[in-house]
Structures are given as C-alpha cells and as structure tokens.
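Note that one protein chain of the assembly has been removed; the remaining protein chains are unaltered in position.
Our next item is chain A:
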Amino acid sequence: MKIAQKTIKFLTIAMVAFFTATTFASGTDKKHDDQNDGGRVNTKEEVEAYILHHIKDSHDFSLFSYTGDNGERHHFGFPLPIILWTSEGLVTFMSSEFHHNDDGHVIVEKKGLKFAKVHSKIYELDESASSINFDETHHPTNAHKVLDFSITKSVVGILFIGLLLLFWFSRLAKQYKTKKVPTGFARVLEPLVIYVRDEIAKPNIGEKHYRRFTGYLLTVFFFIWVLNLLGLTPFGFNVTGQLAVTACLAIFTLVIYTVSGTKGYWMHMVWMPGVPVLIRPVLAIIELAGALLIKPFSLLVRLFANISAGHIVVMSLIAIMFTLKESLGVVGATGLSLVLSFFITLIEVLVAFLQAYIFTMLSALFIGMAVEDHDEHH
C-alpha cells in the first residue's frame, strides 16, 4: 500500500514537472519566434520532411538533433561506414565526413574523386566540377551515382536482428540436447516455432514435403516479425519498410518455389491439361506472369506498403503535438497526440505480427502449390 502511494506521488510529480517543462519550453520558443520572424520555420513542411527522411534509409545513425542557441545544429548518434565501388576501386570513409549534410554542399575528396550526398544517395562528381549542380527537377547534372555497399542504418538493423535471432535459436536448439522442456526465454520461442510448423507449414505444404521448407519459413517469419517490432522502438529503424529488403525476401520465396516445382506444376503452368489446345498458350502466359511476376510483386509491395504506412501514421500523430499547438494549447495537443499515437502503436504491434504471418503464410501457400502431387487425371 505504502509503495503504491509512493508510486502515485512520484507519477504526479513527474507529470507536473513534465507539463511545466513543456510549457516553459514553448514559452521560450514563442519569444524566440517573435524576435526573428524571418527565420521562422514552417512546422507542417518540417514535419513532412522529417517523416519522409525517416521512411528512407540513411547513411548515419542519428537518434535526435536540435538547434542550439547560436543557431547551430547539434546531432546525437554515431556515424556509419560508407563503402563505395568506383572507377578507382574501393573507397571507404565514415559518414561523419559529410557533417550531416544531405543536399550536396559538403564534398568529400578520397583517392582524387569527389563525393557528395544528396537525399541519402551518394554521387560522384565529374572531374572538372567543384560543386554539384541541379536541373529543374532537382537531379544532379554534373555527377553520377556510384555502387554503394555502405553499412547503412537498415543494414545495421538487419545485422543486429540476425545476430539476435542466431543467439536466441541456437540457445533454444542447444537446450533440447540436455532437457525435454526448454527454460527461460526459449519457452517463449518454442510455441511460436510449433505454431509456424503446425499452422502454417503443415496445412499449406502438406504432410509429405513440409519438413524441407520449415527452416526457411521459420527464418522469414521471425526475421520479419522482429524487424517489424524493432521499427516500433524509438531508434528510428524502418527496415521492413525498405523496398530493397522486402524485394529480397520476395525473391527468396520466388527462387524456392520455382526451383522446387514438380513436373506436374510446370506442366499445369505451360501446357494446362484438360482445356482446348487453342486456349493453352493464353493460359500459359497468364500462369507464367502470375507465378514469376505477380506473386512476388504482391508479396514485396504488401509488406513494404503496410509497414511504411504504419510508420507514416504514427509519426503524423506524434506531429499533432507541434501542428495543433496553437489551436489546442500545449497540454491539449500533447494529450491528444499521446492518446492517438498510443492506440495506433498498439494496432501496429498487431500489424507487425500479422504481416509476418501473412508473408510466411503466402510463401508456404506458393511453395505448397509448387510441390503438391498432381496425380489426378483430367
């Protein structure tokens, strides 16, 4: 009882402190704005730019940034290595050399080549150029893209989650050697593994073949699920919202079901038995397009669009705090954005699981179509 009272007291004090702090902060903000009206930023535009920046991959890992009293921008985070393959061979340097510049003004010289970063993409400047020029559509005119193998923020996320999953599951696997029932965190993982095996792999692929593909399905399920959950933490990862990542996963599924397709599967695809001969080529075109293009395309777009849309919605609701500050007051806008973003984040936790489930389920379904036995004669 005493502890509960203490907790409530502490929470009240914390809340009061928090709200007064925000009020004071906004008070100083306003004064600052009045002093130099010309330098005032458009909140809506800044919010939009920030969200678009978050959705994209970036070359450095920045947690937060603010503008100091002297108008200087301070960044908190750490730089990541940039690895480029150019005409002069491999070029590596740290992303801190760009000084968080993203519009091509800071130029880094390495091995006699000049590099600039524009919208999270790295360009190599032409030999004679000393600064980067843009045409009307904001494309650089005197620079070209280079092959970029950098360890970006998404790559950091993938490596981190890969190592984490390796650690979790190797420990789970090791436990079965000594005891029948796993202990500790492995107890959380075991029912999920059995769920994927019994509810996704077995019914969709079939009793006979499911063992071969369960490993892939488990990997893809946990990879997507944990990365989706990582995207909901405040570290600002958006790995499963990158087209390159989801495309790669979809191509894995495509390769697996194309390679393991039986004779009957290919027969039904290119020369469908049981229909008039004249219709067979038409059906073959539709079936081939469906299997080789539409299935992987729908897999990759679904995951990408769902996760990106979720991130945009959550960040827009957090931005209510700033955009509605004038009409609702600081406390009203903060409360509204807290409540809305809290519930949407809860829905996003569900979506994180659902998207991993759907990706795995459809992969299993496609693999099942490819390996099932076509014994029946039409």
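Everything that follows uses one rule, which is that a residue touches a chain if its C-beta (ideal position, glycine included) is under 8 Å from a C-beta of that chain, and two chains touch if they have at least 3 such contacts; residues count from 1.
In this text, contacts and distances are computed from a predicted model.
Here one chain is missing from view; checked against "ATP synthase subunit c", "ABC transporter permease", "Fimbrial assembly protein" or "Formylglycine-generating enzyme family protein", UniProt names that protein "ATP synthase subunit c". Only one of A:Leu232, A:Leu299, A:Ile320 or A:Ala352 touches the chain withheld from this view, namely A:Leu299. Within the entire complex, the positions of chain A that touch the omitted partner chain are 199, 203, 297-299, 301-302, 305-306, 354, 357-358, 361-362, 365.
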